[in-house]
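All protein chains but one are shown in place.
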Amino acid sequence: MINKQVGDLAAAMLGIQSGAALMISGFGNAGIPANLVRALAPMDLTGLTLIINAIRRLDDCDAALFNEQRISHVITTAFRGPGAMPANFEAQWQRGDVTLEIVPQGTFAERIRAGGAGIPAFFTPTAAGTTLAEGREQRLFGGRMCVLEEALKADFALLRAQKADRFGNLFFRGTQANFGTAMAAAAEITVVEVDEISATPLPPEQIHLPGIYVDRVLQAPRLD
Amino acid sequence: MINKQVGDLAAAMLGIQSGAALMISGFGNAGIPANLVRALAPMDLTGLTLIINAIRRLDDCDAALFNEQRISHVITTAFRGPGAMPANFEAQWQRGDVTLEIVPQGTFAERIRAGGAGIPAFFTPTAAGTTLAEGREQRLFGGRMCVLEEALKADFALLRAQKADRFGNLFFRGTQANFGTAMAAAAEITVVEVDEISATPLPPEQIHLPGIYVDRVLQAPRLD
Amino acid sequence: MAKPLNRDQMAWRAAQDLPDGAYVNLGLGMPVLAASHAPVDRDIFFQSENGILGVGALPEPGQGDRELVDAGSRVVTLRDGASIFDSAASFAMIRGGHLDITILGAFQVAANGDLANWDALMADKGPLIGGAMDLAVGARAVYVIMRHQNKDATPRLVDVCTYPLTAVGVVKRIYTDLAVLDIDARGFVAREIIPGLDRADLAAATGAPLTFAADCRDLTAPKFDDGD
Partner (left out) sequence: MAKPLNRDQMAWRAAQDLPDGAYVNLGLGMPVLAASHAPVDRDIFFQSENGILGVGALPEPGQGDRELVDAGSRVVTLRDGASIFDSAASFAMIRGGHLDITILGAFQVAANGDLANWDALMADKGPLIGGAMDLAVGARAVYVIMRHQNKDATPRLVDVCTYPLTAVGVVKRIYTDLAVLDIDARGFVAREIIPGLDRADLAAATGAPLTFAADCRDLTAPKFDDGD
């Protein structure tokens, strides 16, 4: 019998190892898997790659990840925090402890979607003719210059949703879904924290992400 | 004020001209825009390109389209009908009156999705190493041979849904959506026939396709 | 005398290899019969390429929702935990490697796993390709159900496919009316053979070198009356 519910954070995070690539969903304060993220720092990992829309959200969520220098590479659309002082991760980037790949947000979303959809690469007009396209393959389609972009995949995806059932089907509230649906399909193992695990199957019309993309669901309260 | 409801078939079909490329949704008997399709034959058009998953569904729906030789090109995943006698369109293909592009169904869906998503081309492993890939650009990604496929777009998309509101938001019942969501985004003008036009806005959690992709909705009973 | 399996028996045998918790796509024809033969104590999700994960039983005749159909255009129901989505999402699921198993029909399978199942080179017939090419490259394991030979006794397990390929080197296992075979570095490897059939006769019915697994055993199935 399929039952994707896990009982605690240890079971949720099982198998994440040093050197792993992690996708972390969330936009603004919506859909942030804060319980899972905060479980990372104590795991004594090094050399992590993070694939995350806005890295400063992570700094807000658990700066210990950076304090303990667990992260070596970041793929993101927004590396800079607001304010005059660099955020913790930013100082590490300046010292060269963290390397960085900056990606336009739509290309970021589409590369992750491609990773889950079996599309290894695609052309997009985004960033054509800019410094981000330098040294990359560009080609005209219909008179428009486009850049070749490759899919993103990961070992684990961490996300937050409102509801799950034992099959791993997910219902997102508000704008919780954001990068989560694409990340769940692009990662080998997808771990989801939810407000509620429904005792009955979610009705099909409530399912935003089919359970086939979800490996573990953990009930955990929303953290601020 | 946005109001995408149209009052009759003539308004729904307005602007479809000879030489137009039409996407027609439907899989099996689900989501077939039969009212709209049957309105095509009497319009005195020629040189139409049809982008449709299974061309024999159209033959079932309104063979007059083929009788009157309105169609000159078909992009499809299934051209053959069952049974010993060739269907009407098949005879025309044999005579060379209709030309044909045959596409694997997943590539068909993804090319249409790409057309609506601003992705001009993508690589896919589907059909690599087969006769369908002959003469096409192939490239290895991660040790796997892939074929370059270009986006499909159209002048009009015709689909059927269960419910719409004045904003053009759509709710699909059962497996009605199939190619419709992708086609609506890939066509310049999207026309939808529905069982019901809701007097109040569809609630966000019921919307399968945002109204931005829909230009006209017509209330019309499901035809067999 | 050795009695070949009928259609339902072949489908039944394939269905026994679907593990608990599996996500499975079944092709039209014999493969889709496997759904009704899956062990009832296993929690299996059947995917339909037109946008269902979790196809349920067929409804009573005249019942069911005519806007809810499977890849064979049959009106179907949904099982507990099922979800519905559009074709682009369905093939993202298929192509993206999320299905554990697909079972397909075939005209020919080659000893290197090449699959030919979409174009039998019928004169004057338009092509029909459907979702087979995507399933064949996308599923984690590709199994085939087909008769071991054509009606004229020419082999369907071959050295090199003569029909146009669906995909290159993808087939892992074949269920025929005579045997269950795996494909590995040795080529075709018989794992099960119907009782009473000589190994030499199976090899003769196979169009490429045939190895027998060390533990090759009898292929048996319950009786099904499928009018075959």
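A, B and C are the chain letters, set down in written order, and residue numbers restart from 1 in every chain.
The working rule: a contact is a pair of C-beta atoms (placed from the backbone, for glycine too) under 8 Å apart; a residue touches a chain by one contact, two chains touch by 3 or more.
Not measured: the values here are computed from a predicted model.
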item	value
Chains in view touching the one left out	A, B
Chain A residues touching the omitted chain (full complex)	27-31, 53, 77-80, 86, 90, 93-94, 100, 102-107, 109-110, 112-113, 124-132, 145, 162, 173-182, 208, 222
For chain B, the residues touching the chain missing from this view	1-2, 113, 115-119, 165-167, 169, 185, 201-202, 204-205, 207, 210-213
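Everything below uses one rule, namely that only the chains that are shown with their structure count from here on.
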item	value
Chain whose mean Cα position lies farthest from chain C	A
Approximate Å spacing (C-alpha centroids) for the pair chain A, chain C	36
Chain A-chain B separation of Cα centroids, rounded to whole Å	34
Interchain centroid distance [CA atoms averaged], chain B/chain C, Å	29
Contacts with 2+ other chains: residues of chain A	117-119, 205
Numbers and ranges of chain C residues touching at least 2 other chains	84-85, 91-92, 94-95, 137-138
